[in-house]
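Sharing a structure below in structure tokens format, with a few things to ask.
A single protein chain has been omitted from the complex, and every remaining protein chain is retained in its original position.
Naming follows writing order (A, B and C), and every chain is counted from residue 1.
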Amino acid sequence: MFREGDLVLIQIEDKKYLKKLTKNFHLNVKDRTLRYEDVIGRESGDKVGDFYLFEPTLEDIILLGFERKTQIIYPKDAFYIAFKLGIDRSSRVLEFGTGSGALTAVLSHIAMEVYSYEQSEKFYQLALRNWERFQLCKNVRAFLMDFSEATLEEESFDAAFVDVREPWHYVDKVHRVLKRGAVCGFLLPTTNQVCTLLSHLNGKFASIEVLEIFHRYYKTNPERFRPEDRMVAHTAYLVFGRKIKDG
Amino acid sequence: MFREGDLVLIQIEDKKYLKKLTKNFHLNVKDRTLRYEDVIGRESGDKVGDFYLFEPTLEDIILLGFERKTQIIYPKDAFYIAFKLGIDRSSRVLEFGTGSGALTAVLSHIAMEVYSYEQSEKFYQLALRNWERFQLCKNVRAFLMDFSEATLEEESFDAAFVDVREPWHYVDKVHRVLKRGAVCGFLLPTTNQVCTLLSHLNGKFASIEVLEIFHRYYKTNPERFRPEDRMVAHTAYLVFGRKIKDG
Amino acid sequence: MFREGDLVLIQIEDKKYLKKLTKNFHLNVKDRTLRYEDVIGRESGDKVGDFYLFEPTLEDIILLGFERKTQIIYPKDAFYIAFKLGIDRSSRVLEFGTGSGALTAVLSHIAMEVYSYEQSEKFYQLALRNWERFQLCKNVRAFLMDFSEATLEEESFDAAFVDVREPWHYVDKVHRVLKRGAVCGFLLPTTNQVCTLLSHLNGKFASIEVLEIFHRYYKTNPERFRPEDRMVAHTAYLVFGRKIKDG
Partner (left out) sequence: MFREGDLVLIQIEDKKYLKKLTKNFHLNVKDRTLRYEDVIGRESGDKVGDFYLFEPTLEDIILLGFERKTQIIYPKDAFYIAFKLGIDRSSRVLEFGTGSGALTAVLSHIAMEVYSYEQSEKFYQLALRNWERFQLCKNVRAFLMDFSEATLEEESFDAAFVDVREPWHYVDKVHRVLKRGAVCGFLLPTTNQVCTLLSHLNGKFASIEVLEIFHRYYKTNPERFRPEDRMVAHTAYLVFGRKIKDG
């Protein structure tokens, strides 16, 4: 039952809105209005006028709720990354940089603990705000720090993910703190970055994979079933490798 | 450290093998041989000759280890489904049918509990064997039963996934046992099935999405960076909807 | 050299404009202006301020110059269709419906002669205007007529293309007027239409192919080479078959 202060996902036709239920809440879409008193006391799945009300999922929160200052790691990529890292409920995972904290939120759903490093104060604060607002990432330890300055035990992480502009500077350090055979992932928007990174992984990581993920959505009219006219063509290249013994 | 009875992922160039370490283990690839005594006592990430040794991840286990009698739900799809269902460590998830148990294994990494129904004894036994062999799915309750005959409390599941040939026969029942607003997913190989399903979701599920997921892999030579020549073009269409109040 | 009355393709950064050079011509993009007297007397490939001037290609004309009242057949599809029909400079090609005349213009670049039928006067006039404006389709005979009412000799066309909403009504007639073994193509936006058409081709056309064409564009900065963020995900399904002997 939706109460004051709750988050509610509101869908009308193809449009979705993620809102906090405060006394002064109201939503206007075209000539239709949804008000605080229309939502309060309702259940997820209820319909008010043309508005559907739902509890937001993690995907809704990341796509619609997270404040961002740069491109986030999209759910389509984050959901794959989380499992690709080979983690489970007993895993300690390392992340650098935190960014707006979207991937962290996904990793923390599977792992026991996530250590997330961010060197920009702006992003560090942003991630903390996002997690607090949506009550996520209770099992995350966030550090405002360049990962290269972190004091970490050798071979202490089960997996790592690096999302910074020049990840090649951190390959040695990540290698050192990962357990043997552990998976490390990277996210990079350009082919030039991927090429530079690949040349730095040599001798430290093996079983290298590079891939892109596409989601193609369809219109849902069963009499005229066809793909949407346009789609996201690129977010980033994902690179994965597994730690091997040095040299 | 790999011991007798352990599972080991062996990679040589682009080829991967998932093997159980038994006394009579040996692997021949082209003119190179890996033997039991080469692996025993080694660590994940070690290299023996041209062979890399790793602990298998969940993806390795599903792709290389799971016995299957029909097409499995591929990791590319399963990893997205698991998060798209909106579940977390407190969720009870319903699945029908179990198939070879690949999606179940993924769901059980996030959820508190998975109830999985399968009406074919052959598949039910197959899934049990797969889970036991790889020590997965401890929090799964498997039922050999047509889901339509299951006695389940109303509004008792946080999410559901249906992977059967004619899922439209089960839409009413799934709707009944799902909590309000819960996400339900479906997997279907043909557009005809998608169209039939869509016409049955009307009035029971809203926020409908239909999509396909593509993974495009790249060759990893940084001097000649380019996509692989061929790719998987289709596994299945994914359909998601959220339970709404009936009528 | 550009003269009054000429068509000129103007490119500034990523934006393209196709304009006719008239005395009152001028183009404002942001705070930059291109005037009639800046273009007159210039050559294709010249740069005036930040504006590049080019003679338009057939693709430019279709994408930027053709007036349209509905979706056109896009160059990405039309260029493939034209060759897929198996035609050369000696071929007589049949088309129904003409639409805005984009495919006709492409076909007429290869074929000896194109017969194009259109039952809507609005579209018939539109196509004539488009062709006249850009001086295309001199070897095209356009008919304002439902193709089913056309009086045509049997086995007289080397290829055919049908772009109407319910092409299955015309399969028999198209079959009759095509030469033996000739290729016939169809364009359809929805899977439902494709399925209905496929069931009508049986026994009349063989070597059936159904495909979609995607173009994925890249940003052209060599230091940051990466795909464009978004792309066209769907225009239409293309269906091709070859006439076989009846029954």
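In the analysis below, a residue touches a chain if its C-beta (ideal position, glycine included) is under 8 Å from a C-beta of that chain, and two chains touch if they have at least 3 such contacts.
Only a predicted model underlies this, so the values are computations on that prediction, with no experimental measurement involved.
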Practice task
Over the full complex, note down every shown chain the hidden chain is touching.
Solution key: A, B, C
Practice task
Just name the one of C:Asp46, C:Glu113 or C:Asp146 that touches the chain not displayed here.
Solution key: C:Asp46
Completion exercise
From C:Leu18, C:Leu64 or C:Ile213, the answer for touching the chain not displayed is C:Ile213
Exercise for the section: Would you write out the residues of subunit B that touch the absent chain, in ascending order? Expected result: 189-192, 216-217, 223-235
Fill in the blank from the handout: Even though one chain is not shown, subunit C touches it at residues 11, 16, 43-47, 52-55, 57-59, 75-76, 78-80, 82-86, 88-89, 106, 109-110, 179-183, 191, 194-196, 198-199, 206-218, 220-223, 225, 237, 242-245
Handout entry: Contact footprint on subunit A, counting only the chain that is left out
Key = 191-192, 195
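Simple rule for what comes next: only the chains that are shown with their structure count from here on.
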Practice task
Return the distance between the CA-based centres of subunit A and subunit B, expressed in whole Å.
Solution key: 21
Practice task
Take the average of all CA coordinates in subunit A, do the same for subunit C, and state the distance between these two points in whole angstrom.
Solution key: 42
Handout entry: Shared interface positions of subunit B, touching two or more other chains
Key = 191, 195
